[in-house]
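One protein chain omitted, others in place.
== chain A ==
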Amino acid sequence: MVPARRLLAGRWGSPLAAQLAVVAVLLVIWQITAGLGQLGAVPTPVEVGRALLAIFASGAVWEPLGTTLAGWAISLLLAVVVGIVVGFPLGTSRLAYRLSVFTLDFLRTIPALVLVPLVVLLYGSGLESTILLAFLGAVWAVIMQTIYGARDVDPTALQTFMSFRVRRWDTVRFLLVPTALPYIATGVRLAAAICLLVTISAQVVIPAGGLGEQILTAQLGGAVPTMYAYIFLCGALGVGANAAFGKLEAKALAWHPSHRKVAA
């Protein structure tokens, strides 16, 4: 890591400058090739930028953006709450864990989008459908991480708590929760990414409103630069969400003993 960064600093200035340069060069190459008509129906980045400004200026972007964000937030909240509530008992009881491990392994490999045809029949093409699908896609990540977290309790610490006859609730509060929290933070970051992915994907394939449907509508209506603008927004949302929840996870992990040892 460090030598690479130093090398970068020596040759190209700061890494940030090099990163910006790469983005700029790619955009220029795209602009020139698309401008010369070498890419067929692909618009130039200037046209896409203009379309992006236009959907913000006309306010057309807010309603689909709000739908996507609402579906994302609600499904994430549900996945986190249900995941923790289900995961904790499975992590603390060996029997419950062994009973459910195969079932969980099977269920979490099934892509949530498989349920699209059924969910559409049951709930139509509204917000409920995307929320249900995103929830079903993401809840496994939280359950699994909560299980790992609850199973990670230091046996010596647990025995100490038991021999001091610490009350059950205090054991949960001062031992189980602090141990599991970093794992849960990882689960929340994974779930946030999955929820956003499934929400947008479901909005495209159902179609069910939001940014996803706008991409499809723009394509069917021949508004190609607008389609690229909405795709770009989806990517930006994904990067932003991951960065935000990554920071949250780093914060949750910062005080964790394993992390302090690594740092020392």
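Convention: contacts are C-beta pairs under 8 Å (C-beta built on N, C-alpha and C of every residue); 3 or more make two chains touch, one makes a residue touch a chain; residues count from 1.
Here is the rule we use: contacts and distances are computed from a predicted model.
*Asks:* Just to verify: the chain that's not displayed, which of "WD40-like Beta Propeller Repeat", "Sulfate transport system substrate-binding protein", "Molybdopterin synthase catalytic subunit" or "ABC transporter permease" does UniProt list as its protein name?
*Replies:* From the choices "WD40-like Beta Propeller Repeat", "Sulfate transport system substrate-binding protein", "Molybdopterin synthase catalytic subunit" or "ABC transporter permease", the unshown chain carries the UniProt name "ABC transporter permease".
*Asks:* Kindly state which of the options A:Ala34, A:Leu65, A:Val86 or A:Val116 is in contact with the chain not pictured.
*Replies:* Considering all chains, including the one not shown, the answer is A:Val116.
*Asks:* Please output the residues of chain A touching the missing chain, sorted low to high.
*Replies:* 1, 3-5, 7-8, 11-12, 15, 18-19, 21-23, 26, 40-42, 95, 98-103, 106, 109-111, 113-118, 120-122, 193, 196-197, 200-201, 204-205, 211-212, 215-216, 218-220, 224, 227-228, 230-231, 234-236, 238-239, 241-242
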